[in-house]
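Report on the following structure.
Every protein chain but one is kept in place in this view of the complex.
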Amino acid sequence: MSYTLNYQGQAYKVEIEEDDKQISLEIDGKKVPVEFQKIEENLFSIIYEGKSITLGVVKKGHNLQIFLNGELYEIESVSERDKRKTSQIASGMQEIKSPMPSRVVKILTKQGDEVDVDEGVVVVEAMKMESELKSPIKGEVKDVFVNEGDAVEAGTVLLVVSSE
Amino acid sequence: MSYTLNYQGQAYKVEIEEDDKQISLEIDGKKVPVEFQKIEENLFSIIYEGKSITLGVVKKGHNLQIFLNGELYEIESVSERDKRKTSQIASGMQEIKSPMPSRVVKILTKQGDEVDVDEGVVVVEAMKMESELKSPIKGEVKDVFVNEGDAVEAGTVLLVVSSE
Amino acid sequence: MFNKILIANRGEIAVRIIRACKELGVSTVAVYSDADRRSLHVALADEAYHIGGSAPGESYLVIDKILDVAKKSGAEAIHPGFGFLSENEEFAKRCEKAKIVFIGPSAKAIRLMGDKITARKIAHEAKVPLVPGSEGAVSDVEASVVVDEIGYPVMIKASAGGGGKGMRLVREKGEFESALRMARSEAGSAFGDDSVFVEKFVEQPRHIEIQIIADSYGNVIHLFERECSIQRRHQKVIEEAPSSAISDRTRKKMGAVAVKIAKAVDYQGAGTVEFIMDQKQNFFFLEMNTRVQVEHPVTEMITGFDIVKWMIRIADGEKLPFKQSQIEMKGHAVECRVYAEDPETNFMPSPGTIDYLRVPSGPGIRDDSSIYSGCEITPHYDPMLSKLVVWADTREAAIEKMASALREYIVIGLKTNIGFLLRVMGEEEFKEGKIDTGYIERHPELLKPGDIDIEPVLIAAALAMNNADSVESGEQRPASNWKLYGRKLGLSGGQVL
Partner (left out) sequence: MFNKILIANRGEIAVRIIRACKELGVSTVAVYSDADRRSLHVALADEAYHIGGSAPGESYLVIDKILDVAKKSGAEAIHPGFGFLSENEEFAKRCEKAKIVFIGPSAKAIRLMGDKITARKIAHEAKVPLVPGSEGAVSDVEASVVVDEIGYPVMIKASAGGGGKGMRLVREKGEFESALRMARSEAGSAFGDDSVFVEKFVEQPRHIEIQIIADSYGNVIHLFERECSIQRRHQKVIEEAPSSAISDRTRKKMGAVAVKIAKAVDYQGAGTVEFIMDQKQNFFFLEMNTRVQVEHPVTEMITGFDIVKWMIRIADGEKLPFKQSQIEMKGHAVECRVYAEDPETNFMPSPGTIDYLRVPSGPGIRDDSSIYSGCEITPHYDPMLSKLVVWADTREAAIEKMASALREYIVIGLKTNIGFLLRVMGEEEFKEGKIDTGYIERHPELLKPGDIDIEPVLIAAALAMNNADSVESGEQRPASNWKLYGRKLGLSGGQVL
């Protein structure tokens, strides 16, 4: 089986070969023989190149959360078909999303405004704390999808900034 | 729903009533309203008569293992049909079972022998330790099913003693 | 000793208090909101009562409901934990009226120390050094005037505040107005009171606090200091005891000052006197917290003194059997607060469900938490998951132990700050003890993973995908090779991918 795994925008191709003797992975062309074992439902132990590594793994559809040494890695497994879809997202277009379930306290900009890098665009409140969301790019506010006072879910797109 | 629950040879009748308002159990005629919640897959929290009690629960078919305050309770849920079957076991007939996977080291008796209460009948070895299994009753050895050196599973009947 | 105590709190501190009660042979009564039916404090208590909606204002903050449960259950005392009603004068008064012992100081002590402006006056009268600032709550205009006088940088603080809420550091005049607005708004929603005051900001300050314990017979002792300089958003993240920055002489002076302040308000129970300290060990009174502190375990680890048990005993009228001279400290303790939050987005809370949890353990490791595999971290409450505390004979060994323990922690399902905490444990300035409250701001490189080895992550991801594919496609594919492989390893009955 062959998988394309996306991590932080970078795609890695992993090929798994299984024959009667061993499991071997080819990662971006490098061949790695791996001995592995599921320890608990969500705990994997892998032994390869002399290292013993334990990872937490949760799979939700094509999204994987892998936990190693305090870090949670979010990996997306993309099939060939999905890959074409993903590439349609316009470059230079940045969605400002709510990072958690929260309430929109203040919208600091409006459609058509020019915003700078790191300029605050929305203030949200969650867990009794206000946070200012900033624009990661310099550009124009293309759309604002929420109103002050709205309760929003994690991942809700609040507004879109475009650098083009 | 109605259940007959066996614990250590004693049968308890439990009736569960559910209506839109509450859950209520009738245990051997006593009515108990219960508020309950599954905390984890095998962890139940029940609140009743002002008490908050947490129990571990594992269900394997009709056998339940319930853990409370350090004690593991083995409960069998018996349907009406099963109940008739259970009662067929002859009284005064005692099976000596291997309590764990082990090796039969020595058989201290043979078919036809008379044995006393607490007389050793078989020596088994497991986890590098020898243990002598004793007859819980005074009676005659009816049958010996294993040979010295045999490897046996937990629950294997090694021999049968009858008091009749 | 009391027969029954109600714990008017939730989460790890409720669990901590329940455990203390059980060891003292006291029955425990838990209360819970809609969101907390499955919480560990409910599971561990002897009795549990539902008190309302998930929002604190509908449950944990409703005095009538808590007192109703106390009466119904026959609880003789209430432990408020921290947060919620723990520093609420009204609650302490209502308990007294209902003839239920409030495990904490008198309503009067709460009032005097609860208002920071009054607290400053008391400290001033006791000749305790103070940071220059406004003499009380100020209007927007007054604030401007004071700030122009004392000069930037300044701190804006909520009068009724605590825990960093409604607090803002302002370095330039241009930022002042918006910061003031945000602070007032946060203070209003958090404490129902938007009054604020301003103070000169001490450069490179360290946050040092003294734990005090006072019985009802006028005996007050301190249990040395904790250093809580590692903060994000003015909230503590990593605490330790003792501080590596103070001399024995300063320790003694600070301890004596803390005892003096406690005596000035006839304090009873456990309390904490907080100071900020500059780089020359000059310290200034900040505030007094009239409750048990989140970070109390580090003090317990170096003294062997069980603070929560003593709070209960003191409320029960027991006399402190120790003199100050009998209190000794040994070794070094570090606490890391494990939060459901994302350091990469300014430590934004990250609620969700914990799909899988493995907790570190072993010698010198204490994990105070109320989480478990499958539990939900709701947005209704503080996103703290656990307090991981370690003890070792030296600071260096404690830091190594903490790093080792953090590496054993596995939390899946939501973002946590574990990676960040690990990076702090390995950072040179931290290891050398060169820390102050600006530490995290000064080290933005700690917010993101450094050089990572993505290979094992990809291997695990591919194996998980492949395993799922094999399961889905059933017997048709040679997927059973996975199982065969397991058998080849001779795994006796073990689960195999």
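Here the chain labels run A, B and C in written order, and each chain numbers its own residues starting at 1.
Operating definition for what follows: a residue touches a chain if its C-beta (ideal position, glycine included) is under 8 Å from a C-beta of that chain, and two chains touch if they have at least 3 such contacts.
Source: prediction; values computed, not measured.
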{"item": "Residue in contact with the excluded chain [from A:M1, A:L43 or A:V146]", "value": "A:L43"}
{"item": "Subunit B residues that touch the omitted chain in the full complex", "value": "1, 3, 5, 7, 12, 14, 16, 18-20, 22-23, 25, 27, 32, 34-38, 40-44, 46, 48, 51, 53-59, 64-73, 75, 77, 99-102, 105, 123, 125-131, 154"}
{"item": "Where the missing chain touches subunit C, by residue", "value": "15-16, 19, 22-25, 34-35, 37-38, 44, 50, 53-54, 297, 300, 304, 306, 330-331, 353, 358-359, 361-369, 372-374, 376, 378, 391-393, 397, 400-401, 404, 407-408, 489-495"}
{"item": "Residues from subunit A at the interface with the omitted partner, ascending", "value": "37-41, 43, 45, 47, 50-52, 54"}
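One rule holds in what follows: only the chains that are shown with their structure count from here on.
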{"item": "Intercentroid distance (Cα basis), subunit C paired with subunit B, Å", "value": "47"}
{"item": "Centroid distance [mean C-alpha coordinates] between subunit B and subunit A, Å", "value": "51"}
{"item": "Gap in Å, rounded to a whole number, between the CA centres of subunit C and subunit A", "value": "30"}
